[in-house]
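For this view, one protein chain was removed and the others were kept in their places.
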């Protein structure tokens, strides 16, 4: 009855996933942790009674005591782990990106198809965020008419010095690439990347302004600002024929102090999306063994990566770039 | 490893608790359900694989396959069930009120003391609500200075016709009686109940306006309005020496439609406090077997009931009534 | 065509009124200023071309070049000035309070009655504030049903050391005494003054909590906090049978900076109510020579003072004090 989960990678995201399962997820347990860095894995294991330690991800995946796998290892290892899970017939929740490039994503898609059943979920957790879900439900109600435009802002307080311009597209905007498709139930067909006056707080081209068009002719604009300074702030306004829907960040208590009336921002994405991560994990656990998969699948992972690749070209070459997807 | 919980009562609250455990609580399971109404219990059991059905609460409590008990049966049965749990040495989470009157609450308090360890938690779920917790943490930070006043509003959209005036105190305001003590870390010593002009939507004296004083000389006012019409709305503003903290109701997406910019209200307390109920249950499960109890204990249950009894006298007699607590 | 106004008193309020007329009021001019402190008057006169200077208020009032008078001299001189205006048949806008006590207010009321026409307006400027007006209009629309309760907060960032406890009632809460009557179209019949735990920022009994009842049985509670620390903040929530109306403070631009999303508070009442002061002055000018007086009249000034006097007794004696009004 209790799903035995193995978590590959015990860095920031892997440790968070393991703790989420341990603390908040019904009918599941962290049965194993895997990291080449045994010290790091040991710290997490110390919080989770009964979790076995592995250093080889393939050994964890193959282990008969493991029913399902969370992949949160470095990006370049994702595809290999996920392919091994498919080969082993084990459900896998893979942190984004699904693979380092669209070509590798395609290998995963094809492997899953060959396996004949849905095994792969990609960790685009925003699909489980209450705010995005409320927006999607209101849109589906029809009360607002058709969606015409989507304005998005994706702001981090700051990023480390190693952060390069293109990571704004491949690591940050990729969340919008997925959630926009899901929210609008549409495919992104074109992308353009504009470079506003850059902040002096970073050596990167920051912020960026991305404009996309969907196959329903909707226009989507995304401000990506990795050094926005004031906090972590994700916004979106969905403009429909009869009204708009604007994401409200989660707040609990208004402070009136020091001359202002104020709400604090989350410092980074983890508190902002903690509830989304919890719901994603629970929904994944709930879906296993059913024929009702949830969340982003391998194809969604491929598409997000393909859009990111088009975005990288748009950044480098300028102009409007068409998104190229493999056909079947 | 998995806590086997028996849920007594499968009415609105019992069913909700059972579903919460099943769907959202780590390291626990609903091992049994008990209700004299077998049909009602069967509906809930149908959603929860493996739950055994009982009709006799004492049998459930005594069952060796049950590690801990949730009591959500009718109010007048609470004390008996909780006393049986204490006798069986099993942790119990009892819906409020702990017992029908302060005298019965005292029996529970004394039984638990005699048992020599904390076994009883009372379901004052607001102690686990994120908003109340943020307010309490900000107060504890010292940034706002000492708390001086607390303004509260407790509004329901409407209540059934059988709702009588005194239930505003015993069933509704009792939540404030508990949370105020917890938020201010203070005892309520006096209570007065004022009767404003009544709404024509009800035959009861509705709304009421309650003014209380704490042993720190803080003043607490609570508007209780059971037929407020527009939605379920719980508010509080904590007035401190250097600033105030105001609860913000949970919202996800602002709608702009039909001439207004708007947020919807929760229709009743369950969606408003769903997260509090989940966290309460998880925290209770987590605390079992540790020496760190959480939430409201039997004494807190007694105190809330004693304040409610003073409130009833204040309603009936007018004037300021002192809260009488037993001494040890 | 242009109304020639004489302004008596060039302290904070008098200077503000003179500047408002000069800068923002149509069909009026500051024809004269009067202050025993010639230097102070000279500073204001320097901003207002053509204003003559007086040191004797009665001479200003009597001057044939003056059509109407604004009284903003010290409180104890109000009654004498207003009576002189009535005797001279000149319209007068008198800063609150109308007179130092209800007995003196009554002399003004009787003198105006004897004069046979409305000449006196009392400067309860909140009656011209857009927020209060919107609340009153919504109430009048009937959409919200009858008003049952009114929750008010009146907070200053801080007050000078000479501020004594009773001034919270006579100088601050007096604004609520007037606006509550106007908003609810009801008379206040009872008042009680409670003393919460006091702030350590003041030697006065601060904050106070005032509870009043109207002749429609509505309950009104007012928090008066003169050293609230964080800013000038006036709030009110009108609780009706079908919904509530909550005053929103005027804001223009939300700031996201330094970890928070914030709005600044006005530092004191002048920026907060600048629009109310402008509208009050324009409405007074517009009303002169018509038979449609606006704003608070002499009787309203008397009533506010009578409630304040009952409030002072309530503060000193405790308990519920009935408001005593003269009968005619």
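Residue numbering begins at 1 within each chain, and the chains themselves are lettered A, B and C in the order written.
The criterion applied here is as follows: contacts are C-beta pairs under 8 Å (C-beta built on N, C-alpha and C of every residue); 3 or more make two chains touch, one makes a residue touch a chain.
Computed from a predicted structure; not experimentally measured.
Contacts of the undisplayed chain with visible chains (whole complex): A, B, C. Listed residues C:180, C:245 or C:296: the one in touch with the omitted chain is C:245.
Interface note for the absent chain: among C:135, C:266 or C:288, the touching residue is C:135.
Touch with the chain that is not drawn comes from one residue among C:76, C:217, C:254 or C:316, which is C:254. Those residues of chain A that touch the chain absent from the view are 145-149, 151, 153, 194, 196-201, 207, 209, 211, 216-219, 221, 223, 225, 228-230, 237, 239, 241-244. The omitted chain makes contact with chain B at the following residues, 157, 229-231, 233, 249, 255-265, 267. Within the entire complex, the positions of chain C that touch the omitted partner chain are 1-2, 21-29, 49-50, 130-131, 133-135, 138, 143-144, 242-248, 250-258, 263, 282, 286.
One rule holds in what follows: only the chains that are shown with their structure count from here on.
Mostly identical positions are employed by chain A and chain C in their mutual contact, as over half of the interface residue numbers are shared between these two copies. Put simply, the C-alpha centre of chain B and that of chain C have 44 angstrom between them. Chain geometry summary: the mean Cα position of chain A and that of chain B are 37 Å apart.
We define each chain's centre as the mean of its Cα atoms; on that basis chain A and chain C are separated by 56 Å. Residue positions of chain A with contacts to 2 or more other chains are 255-258, 263.
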